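Yeah, one chain of the complex is gone here, protein chain that is, but the others are all in their spots.
Letters are used for the chains, namely A and B, taken in the order the chains are written, and counting of residues starts over at 1 for each.
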């Protein structure tokens, strides 16, 4: 089956991101195709490239990147929710005249249309909220 | 048949009521995160009528020291079982 995950909880504030990541690996291990994780609401904070959690804690940002690289999972971040919360890729940083860049590939800033597309295209969409 | 997922404890949140009001008589309910408290014998009456359709996530019970304390009417599944439940249901609806 084709799966997608919608994640709306901020990392390190509640369990949603951990739950979503654990579910993502289980989906892949059961032989399904995980098309994408869509980050919305406070979930966009998962794309914060400057997050520096203590070394003895799971690094959620890096864990999403590994998932994306190992299983070709798209990491789609709602651009409107991200910009409001200070999450900008290089293109948006230039566009808004900002010095820093806080979102790096494979995270991609994209529109909500992608979420609707995933919901239509995938057999299953599972939401993790805070 | 839909799978409903609840991550809040019925002892502290009314989210369980929203989930119950959205459930048909065939739908299933999975308790995850703090929601697994609802599997304890003292709290499971909040889910009266769901016998055979009520599940709780093993990993979240274990991390909270609650594994083995669940009511006998609750079916404990691991995360692989969580995915299986989403396969079997037409859709998954999350209540948080």
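Going forward, a residue touches a chain if its C-beta (ideal position, glycine included) is under 8 Å from a C-beta of that chain, and two chains touch if they have at least 3 such contacts.
Methods note: contacts and distances are computed from a predicted model.
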Inset, instruction - Would you kindly match the missing chain to its UniProt protein name, picking from "Intracellular sulfur oxidation protein DsrF", "Molybdenum transport system permease", "Oxidoreductase" or "Sugar ABC transporter substrate-binding protein"? - result: "Intracellular sulfur oxidation protein DsrF"
Legend entry - Contact partner of the left-out chain, one of A:11, A:61 or A:129: A:129
Legend entry - Residue numbers in chain A that touch the chain omitted from display: 6, 40-41, 80-81, 111-113, 115-117, 119-120, 125, 127, 129
Legend entry - On chain B, residues whose C-beta touches the chain left out of the figure: 2, 14, 18, 21-24, 27, 90-91, 93-96
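Heads up, the rule we're going with is that only the chains that are shown with their structure count from here on.
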Inset, instruction - Let me have the rounded angstrom distance from the C-alpha centre of chain A over to the C-alpha centre of chain B, please. - result: 25
Legend entry - chain B contact footprint on chain A (complex, rising order): 1, 3, 9, 14-16, 19, 22-23, 26-27, 29-30, 32, 124-130
Legend entry - In the complex with chain A, residue positions of chain B that touch it: 5, 7, 32-34, 59-60, 79-80, 82-84, 86-87, 91-94, 96
